[in-house]
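Of the protein chains in this complex, one is absent; all others appear in place.
Coming up: chain A.
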Amino acid sequence: MPVGADGFRLPNVNESQFKNKLECLTGPGQNEHCCTFVINGEDHTLGNALKHFIVQNPAVEFCGYTVPHPMERKIHIRIQTWDTPAVEVLHQALKDLKKQNEAVKKLIQDEVKRYQEAHPQQDLEK
């Protein structure tokens, strides 16, 4: 087991050591419409953005995310809907987030091209 200088186990950067990326918690408060998803290996970066997209969905009664403990890299996303399955809401939000990101990428690329044409610069040999 790789151990870092301070004695803590080093997380392997390019390998996921957890079994599932996405899981559903089970228990009394969970059913098809109210579900808490556990996403392993993610933090506020994805959680906050995803939560915002889920909340914009009018079919959602409640949505929140939390990082249960800062030393464990996982997030819990709780979705409560009136009558749509929670998984579908998550799926739709992820699709929207992906679409938004691809649009941003295109915007940035176009803007960079436009700026470079408008301001021809000496090519700094980096």
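The criterion applied here is as follows: a residue touches a chain if its C-beta (ideal position, glycine included) is under 8 Å from a C-beta of that chain, and two chains touch if they have at least 3 such contacts; residues count from 1.
Criterion: contacts and distances are computed from a predicted model.
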- Hidden subunit of the complex - UniProt protein name among "WD repeat-containing protein 83", "DNA-directed RNA polymerases I and III subunit RPAC1", "DNA excision repair protein ERCC-8" or "Cardiotrophin-like cytokine factor 1": "DNA-directed RNA polymerases I and III subunit RPAC1"
- Task: Go through chain A and note every residue touching the omitted chain.
- Result: 2, 10, 12-15, 20-22, 24, 39, 42-46, 48-49, 51-52, 55-60, 87-88, 90-92, 94-105, 107-109, 111-112, 114-116, 119, 121, 124-126
